[in-house]
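This part shows chain A:
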Amino acid sequence: MTVALSSREIVSQLGGKFPGAVAEAGKDSVLVKGDALTQVARYLKETDGLKFEYLNYITAVDYYSYFEVVYQLTSLDHNRSVILKTRCYGRANPSLPSLTGLWQGADFQEREIYDLMGIKFEGHPNLKRIFLWEGFEGYPLRKDWNR
Partner candidate 1 sequence: MAIVDLTFNSRLPMQVVPPDWPGNNYWWHWLFFTVVLIAFVLMMVMGAIYIERRGLGRMQSRLGPNRTGPFGLLQPVADAVKVLLKENIVPDSADKVVHWLAPVVAFAPVVMIFAVVPFQNGALLADLNIGILYIVAISSVSTVGVFMAGWSSGNKYSLLGAMRNMAAVVSYELPLVLSIVGVVLAAGSLSLNQIVLTQNIPFILLQPLGFLIFFAAACAEINRSPFDLMEADSEIVAGFHTEYSGMKFAMFYLVEYAEAIAMSAIITTLFLGGWRGPWLPPWLWFIIKTLIVFFVMVWTRTTLPRVRIDQLMALAWKFLLPLALINLFITAIQVLVWPQALPWLAVIINIAVMFVLVIIWSRLFRLGWGRVEV
Partner candidate 2 sequence: MTTEQLMTLKTEPFVVNIGPVHPSTHGVYRMRVTLDGEVVLDIEPVFGYLHRGIEKLAEERTYTGFIPLTDRLDYMSAMSNNLGYCLAVEKLAGIKVPERAEYLRVIIAELQRIANHCIAVGAMLNDAGAFFTPFLYLFREREKIYDLFEMLCGQRLTYNYMRIGGVGQDIPAEFLPALAKFIQKIRRFISEYEFFLKQNEILLARAKGVGVLPKELAINCGISGPVARASGIKWDLRKADPYSIYDRFEFDIPTGENGDCYDRYRVRIEEMTQSLRIIEQASKQIPGGPIRADVPHLIRPPAGEVYAHIEAPKGELGFYIVSDNSIAPYRCHVRPTSLINLAALRQMVRGWKVADLIIIFGSIDITMGEVDR
């Protein structure tokens, strides 16, 4: 059974290593600040005992005052999973660091989020629209998009 690692364990470990990174700990998800995202992700991926090497998915949700980007990581060896979240405040130019350096699978999914939600990922090698054509105006999956 893939156990969703309880957020308290993660938070205690992360709080030790990266003070101030964790903003909130939900029931089974950990909310980190945007600028600490890469370090926390790398820590989760590479530390023995955690080894969250498998990125399940990346998605983004538009909660009018902020965008929340959700990552789910799984450790195949230990059969555990954890959900990592960050928030981007402001709708004009939201941006986050890209995780394509750590997981190659993030490539297409980050492009999709940029295409449909408008969140830019810094450090992405090829941040172009993936589903809609170049020159399309607007970001359709946002809540305030009217066609």
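Simple rule for what comes next: contacts are C-beta pairs under 8 Å (C-beta built on N, C-alpha and C of every residue); 3 or more make two chains touch, one makes a residue touch a chain; residues count from 1.
Regarding selection, all candidates are chains of the complex that A comes from, given by their letters.
The structure presented is a predicted model; accordingly, all values stated were derived computationally and were not measured.
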item: Pick from 1 or 2, the complex member that touches chain A; value: 2
item: Touch list for chain A against partner candidate 2, complex; value: 1-2, 53-57, 59, 61-62, 70, 72, 76, 79, 83, 103-105, 107-109, 112, 116, 129-133, 140-141
